[in-house]
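Quick one: the structure is below, and I'll ask about it shortly.
Apart from one protein chain that is not included, each protein chain of the complex appears where it belongs.
In order of appearance the chains are A and B, and numbering begins at 1 in each one.
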Amino acid sequence: MNMQDLLFLVPLLPLVSSIILLLLAGRLSPMLVAVFGVGSMALAAILTLLIGIEFIRMGGDPFQQVLFNWLPIAGASLNFGLHLDQLSLVMMGVITGVGWMIHWYAAAYMFNDKDVQRFFVYMNLFVFAMLMLVLGDSLVLLYLGWEGVGLCSFLLIGFWQHKADNVVAAKKAFIVTRVGDTAMMIGLLILFSEFGSLHITTIVDSTLEVSQSNLWLACLLLVGGAVGKSAQLPLQTWLPDAMAGPTPVSALIHAATMVTAGVYLIARMHPLFLQVEGILTLVAWIGALTLVLAGIAALAQTDIKRILAYSTMSQIGYMFLGLGALAFDGAIFHLMTHAFFKALLFLTAGSIILKMHHQQDIFKMGGLFKSLPLTSTFLLIGLLALVAFPGSSGFFSKEAILAATYKAHTAGPTLWWIGVLGAFLTSLYSFRLLFIVCFGPANHDLKEPDYKPSSQLVVPLLPLVTLAVIGGFISLDFSLVFGPAHHPNIPLWIEWMPVAASLVGFILAWVLYFPRKAMQANDGLISHFCRDGLGFDWLYEQIFTKPLQLFARINKSDVIDHFYHFVGWFNFSLNEILVVSQNGKLRWYLFGTLAGCALMLGGLLWWR
Amino acid sequence: MTVPIEQGFVLVALLWAIGLVGLLSRKNTFFMLMSMEIMLNAGALAFILAGSLWQQADGQVIYILILSIAAAEVGLGLALLIRLRQHYGDLDIDKLDEMKG
Partner (left out) sequence: MNIESGQLLFYVSASIAVLASLFVVTNKTAVHALLYLVVSLLALAMCFYLLGAPFAAALQIIVYAGAIMVLFVFAVMIFNINQSDIDREQRWLTWQSWVGPSLLAMVLLGEIVFVILSQQNWATNSSSVVQIELVDARAVGSLLFGPYLLAVEIASFLLLAGLVGGYHLAKEIPKKNTKQGSRQ
């Protein structure tokens, strides 16, 4: 039997698990919940591996599997189908593989939480939606997955609902990504009106003559959607606040998968973008600016998860930069390696937070190399991959992107220098994190935790560690998707400049941040400005939130309300006036009757 | 004998109007009842006039019916008036205004 025919099982398994967990809410023990939640992911990952092996063995031709006819519309019938090629295979592998590890970790992390069943419902549903996003063969299915991951992100960020701040963060994430989603929806509609179909292969292979301005607009709107989902400028404000969710959520959604959906979208629709190369330059610039901005913000953070969040923002900026520089394969490669080491970093941070009794301020940690040697080693390995230490996975992917940026005609040296600056900043904040957390005097009271830390918190991290180290040597062949890979011929100093920048960052971090005494967070004005995301939150509040609230306040008793009140008031006053004539006295009534009679008679006579 | 017929009807109207004035302006129910008798009589006169105009006895027949109506009405009305007086102490019709509002 052809392994590839089992493609539909890969998204189906998490979905079924989610539904089962939903229907049996409250009736399963945490162990059983973990079996379902993690087991479905394990099966999906193994299936992905087998399908991948088969796929590569068969030459790597794109494989389509139509499941059923979803919307039978004359002329634009929509099928529910799955499309497998190298791009979606890599994405599927990342989602199921890294997802499996994260689910395994999460089962141990959330084991004592009373809502653990609901947690796994949402997590499995998220994986289903994400898989639909990458496997769907039409933009409608992609949008289905897009919205699904947005929903699950909302549900998972606000998972601990009893704290109002979490719900606020969840709402913020949903609303900000909604702005991007709406742009994307309009883009999809324009594409539909131009191409007559939303099937991806139909669109990208189309030879129709489409109006350039419409194509420009559609691609711009798609970029808008990608920017929202991937937390780039200007829709990046939600990602740091999204760290209010449990750490496995941050690892899965806000590091490895959902935030990379935007990158996937642009990569998938790259033939369209290649026709409007100005937009690719725009994408590169967005990536570059976010890169630097997030790096600066990360330098001023005190919460370990927020540092990692800004780091994610920055790395996705790299991916956008890669996309803009026509290095699609480089961007996806970086996506994969980033998933490895960022998931590792987040899960490690989760372990640290657990051991610190849910303390997340790095200035209240310190000296963890002595207290938690294994965790600190993992942290070190992850951070080395992040700063693209030569030989780590991050090194190869980042090098691919930066090399392409220098030579690309849509990018160029300016953007390359910004990328190098980004490498410097990455190194700076990473080593700041490492030094403050792991070295120096212990600024905390590390007691024994009330429960035994399970080995389940360590075992899932091992594959991630391995991949973070050797993942760079996995060669991905995107030739059938992006065209034959071209290795730009660049001078040697260009290749090694990013490494030099990272080294400079390391030295500077050593000088500034290596704790010789107890460290404290910077309290200056600039620090606060950077800590608050460089003022973007404040800006959006002034431009959007405050006027809207003002308008709502003014409109609280609006015209329609006044009209209804008027109707009631009018009837009451009319009643008050007329009730005088109903005084119960017979003579009044008689008088009224006869007066009316007289009037009518008079009228009749006069009229005659 | 001859009687100008319009003048007869004018007499009817006049008597009716006088009865009306009494009905509307008196508070005492007894006087209201008496005014109503005057109005009834005016109506009866009108019918008699019509009967003599057409030389038919129908006018008088209707007059007899009006008479019986007046008799029944007065009987019941006075009984009610007695009750009214017993309850309120006077015959003020404005005291009967519980159906107001």
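By definition in this document, a residue touches a chain if its C-beta (ideal position, glycine included) is under 8 Å from a C-beta of that chain, and two chains touch if they have at least 3 such contacts.
The shown structure was predicted, so the numbers you read here are calculated from the model rather than taken from an experiment.
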{"item": "Contact set of chain B toward the excluded chain (per top definition)", "value": "1-6, 8-11, 13-28, 30-31, 33-35, 37-38, 41, 44-45, 48-49, 51-61, 63-65, 67-76, 78-83, 85-87, 90-91"}
{"item": "Interface residues of chain A (partner: the chain not displayed)", "value": "591, 594-595, 597-598, 601-602, 605"}
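Here is the rule we go by: only the chains that are shown with their structure count from here on.
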{"item": "Separation of mean Cα positions, chain B and chain A [Å, integer]", "value": "94"}
{"item": "Contacting residues of chain B [partner chain A, same complex]", "value": "20, 23-24, 27, 93-94, 96-101"}
{"item": "Contact set on chain A toward chain B in their complex", "value": "579, 582-587, 590-591, 594"}
